[in-house]
Structures are given as C-alpha cells and as structure tokens.
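A single protein chain has been removed from this complex, and every other one stays in its place.
Naming follows writing order (A, B and C), and every chain is counted from residue 1.
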C-alpha cells in the first residue's frame, strides 16, 4: 500500500506547525528554488516564535535580488514583518543598501529578532551534517574572524580550523520541479541550492512542486532528493503566476 | 584557449605515476563503475610500492562479484598479484569464502601487504572530506568496535562518536559514462559509487569514459563531476568487450 | 550448549526464517537487506506491503533480479547481483548512500550475524581465527539504522549458541540489535534492561528447547507464540 504523501493544499500541508518551531526554508535567495507558496501558507497560519533557517534572507523585497523585473518580490522578510519570527540563522540577512530598510534589519534594530549570521559554506555543511549523522566537523572558514568567537579551534597539519555543529530543524519547506508519488524529487538549474540538504535535516520535510508524477515519471538518473526524506508534497496550481 | 585534458591512450594517461604513489580506484566493486582499462594500464606500467584505496576490493576474481557470468572478472587484486601494491585501504578486502584465496588475502597472509579495513561509510566520508576541505569529522560508526582502537572519541548530546580524518591520494583513477572536453562527467546507474568523491580528493584525477563529447553534449542537469576536478580523460575504444 | 541435543521438531529452513523476518517489515519503510538469509526477505513480503529497498552502492527502489544473462553491470545491488530496471528507482553515489544510513534514515536493516549478545551487541564481520574480514556497510547499518533485525540460524555446528552473554568475536556495533529471527525462535531484545524476550518458537519447540540451545538466559512476557 503506497504511503500517500500528497496534500491537497499548501494550508493543509503546514497546518500542524506549532508555535516555537524551527523552520528551514530552501532555495538560495531569489525566486528560483524558493518554496514561495508554502511560505505564504505559513504566514497565513500565523504561528509565532519561529526560528527561520535560510541562506540569503529577506533582501529581495527591497532590492529585487533574484526576481524577474516584472514581479513583486516575496522573501523571508515576511515572517519578520508579520512578527512571527523571533530569530533567523542565515548567511546574508541584509543588502548593502539600507534605504529602504529590509524587514529583517528593521526587526533586528527594533530588538524584535535575533540574527545569527553564519558563513554560507558552514551553514550548508551544518545542515548537510544534520542529515548525514555527523554531529560536528572542522572547517577552515571563519578562523580569525568574528565567526570564531567563543568557538573551539584545533590544528590539523599546521592549519587552524573551527569546530562546527550539525544544524537540525523541526520542519523544512523546500521547492522542487517535480515529485513522484513516492516522494522522489527532481530539481532544475540553480534552484537546487539549499533544498536537497534541508530535505535531509528536518523532522518533517514539506515540498512544493510544479508537478506530481507516477513512479518512473522522474528519470532514475535525475532524482535529486530520495523519497525517504520527503514527508509531504503539494502541487502548485497550473499557471501559477509566481516563479 | 581550452585546456586539453584528453589523452590518446590509457598508457599515456598513467605514464607519470611514480612508485610509492597512493592511488584511489573508483567504483564500488564489480564491473560497473570500475576504471578497468586504467587499472590494466597501471599494472602494465609496473610501478611498485603503491597504496591502493578502494571499496570492495579484490573479491570479484574468485567469486564473480558484480561481473556478468560470461566474463572473466578483473579486480584490484591484480596489484597484489603483481606485487606492485604494498597496502590497501578499503572496506571489503576479502570474500566470505577462502577457497580459493583472493590475491589480497594471499598477500596479507604472506606479509606482502598491509590491509587497512575501514567501515564503508567512514571510508567514503573521509574521501569526500579530503575534497571538501574538511580535515576531520565525527561519526557514530565504529564506536565500541576494533575500528575505534587508538582513536579519539567524543560525546555529543549523550552519544559517543569517533574522530575520523580526511583521506587524500596522489591519483584517482575513475570511471564515467561520458566526459565533455572541459572535463565535466556524466555517470550512469550504480556506477557512481566512489567515483564522484574520489575525483575531488586526489592531486591528479584520471577518468576512463565510453565517450567524449563537446560542451553541451552532457545535459547541465546531469553533470555528476565538475570539470574543475578532472585532469585527464581517456576514451575507450568503440566496442570494448569489457563492461 | 555443545552437547548433542535431539531437536524436538524440524528447524525452519532459510526461506522460512526470511519469511518470518519479512512479517516485521512495515509498509512504506526504507529497508536495507544484508547478504544471505536477509536478502531472501524480499521474496516473502506480506500482501499490500510496499518497501523501498536501499543498496549501499547507490540505488533506492529496486525490486527483483534481472533474468540470468540479462543483468546490467551499471545496475548492481550491494551483493554484486543485477536487479531489473523498474520505474521509480533513484541512483546516487556512495556519499549520499551513507548519508542515508549514518543519518538514521534507514527504517530497518535485516542483517546476518555470527554472534548477538544479550544486550544487543552484534558481531558479524570477522571470525577471529581468520584474522582478516570485511566490514563493508555493516558497521554503518548496525550502528545507525532505526531498527536492526537479525535473521540467522540459531546455532552453529555442534549446537554452539550464536546468542551469547558476551560476544567473543569482534563487534560490528554494540547494543544495536532489536530483534532476532532464527530457525527456532523469535527473540526481542530489551536493550535497556539487557533482557532477551522470547516471543515465538518454531512449531514443536518449547521455551526450554530454545533455552537449551541458547547461551544467554531467555525471558518471556506472557505467552510465547508460534512462528508462522
């Protein structure tokens, strides 16, 4: 009896997310690979005290980063504007410009949100490690910088490294091009980014796709995330105007 | 000016490998994904004092493991039969049967070779770490077993882990289905195995392919190893009877 | 344990052990089957149960083997056999394959064993007197699968028990086994308390018959069922 992972609406797929959850949001930053419909459903759900884990976060709305010119950008700043998020763990929370101020910087300045800025390579490797059963690893990145403050260092063959820990989450909201009914996912282009690693690192992985197909509808050579990692799948409406 | 990575013969591609080198050999064990022509060229080169790094190693010849019934199996045992290898680092060096004895077990019993047996997941992660700039990581695998002897352990959240180190090599001999002239590689089926990680972990990566194509001849969605990692490419002869 | 006891009834054959073990595989699970008796489980899935088979060498979702002579060397399982191409499979490299294992994403692994101890220690990769053995994926699977099920013969020649107080063979992983299915019994391991709970016996066998062939002390919680 195949397990049914398909949900009929984005609202249903996120309905049980409780306040206080940690939420990974896939993609890189920008429209491609961002689970925009799941994000909007989570905002509409209204739960608070969320910790958001993302990469480039909340800079599209004020700068247009990664969005086609003719569309109004949507980004992770929505959870700070709505007051739902109290913390973000990310690599790129603010654009170079402060005019206008991004929602995340605004929340940070007003002391409504904690911002934990992690080098991008360390952030993705911490997420990957969580999924891969590796509790900690050493990286050369960040040594001698503010990132190293309060962190354990160790030398290997004459070079200094930082000890970094796995980063888990309660939920991952991710985006793929296609899912089969088992939950295997296919990605396209640069929309991969943080999606495949996040799928492995959360207790519950929820995926937004353009299309759901039968097993075999994804070439076995093109599966980017294994069905084992995927808990819930929601298909977008045909002709959705968002990228 | 595109850099020319294409070599005309397997012999040319391995000609500069000096005695005493450490050599990663890709695939899993069995015919698929094994760089069989490169291995034969290295054997014919005759250099000695080699350290071989592989996974399932030297069990096909006596058991037929992973080879079609109608072909004479070829495996990493050849370097122990020829006396070229003095050490192997692998996860599966001997089959359950000892009749007849595999070349690796024979060399080990006769004290001609050191055998370092590493859990498979630790072996591949050590190789991956070498390519990824991670000098060491913690794994739960092997704790409380002979693998842990002499190794550093550490607790994270109440569970004990072993510290494991990156494993580099001088050369990687790997196998792919296709290369483009830049060195991007496409794999097929279960022939991936250790090949993609080994490509990243050696000073010089040499790849045996069925076909070399122009840039664009591999779908950008199907590149399994980036051109940056590939130093030398050799195309097999059309109709090569080996898998 | 080494006296020659007379069996009260026939022992189950390898296929019957596998069939009983297969009953404990939950629908929808991601499962890794070891070589030998464990691999036979795939032939005996209860109706309606659909599993995702994982092989260490980088495939998820394969089913049965290709007909003899029609195997594709580029679609191998971890036992070196060649499954058929079927829809819904996924191919991946060894890094990804062991992320799945090490990360605790394999729901069940069924493995063979040389010895299992009362607290669930598993030894299945080396016979000490040979001095060399193969670990392969066994340590990763044993240490990290959510559930470790052992399918094996209960004793070796001379009725030497493979279920022991302490393993004398090199360990694959300590305190990892959840359940043992043998040719005469089904035993659950209550690792927290170091108890071996006899759940079922083969037809014609009693608690005492099984205990007489088991080095470690057995326990029972209520009635002991019949293997079927």
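Simple rule for what comes next: contacts are C-beta pairs under 8 Å (C-beta built on N, C-alpha and C of every residue); 3 or more make two chains touch, one makes a residue touch a chain.
Fair warning: this is a prediction, and the values are worked out from it, not measured in the lab.
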(message) Based on the whole assembly, the unshown chain contacts which displayed chains?
(response) A, B
(message) Looking at the full complex, which residue from A:28, A:171 or A:229 touches the chain that isn't shown here?
(response) A:28
(message) If I consider the whole complex, including the chain that's not displayed, which of A:65, A:80 or A:229 touches that chain?
(response) A:65
(message) Among A:77, A:95, A:135 or A:183, which one touches the chain that has been omitted from the display?
(response) A:95
(message) Take the complete complex as the reference. Which residues in subunit A touch the chain that isn't displayed?
(response) 28-33, 55-56, 59-60, 63-70, 91-96, 98, 105, 108, 115, 117-122, 124-125, 128, 139-147, 187-197, 224, 243
(request) List the residues of subunit B that touch the chain left out of this view. (result) 1-3, 128, 130-134, 180, 182, 184, 200, 214-217, 220-221, 223, 226-229
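Basically, only the chains that are shown with their structure count from here on.
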(message) Suppose chain centres are the mean of their C-alpha atoms. Which chain sits farthest from subunit C?
(response) A
(request) Find the two chains joined by the most C-beta pairs in contact, please. (result) B-C
(request) Report the inter-chain centroid distance for subunit A and subunit B in whole angstrom, where each centroid is the mean of the CA atoms. (result) 34
(request) Find the geometric centre of each of subunit B and subunit C from their Cα atoms only, then give the gap between the two centres in Å, rounded to an integer. (result) 29
(message) Residues touching two or more other chains, restricted to subunit C: which are they?
(response) 91-92, 98, 101-102, 144
(message) Going by the contact rule already set, what residues in subunit A reach two or more other chains?
(response) 132-134, 220-221
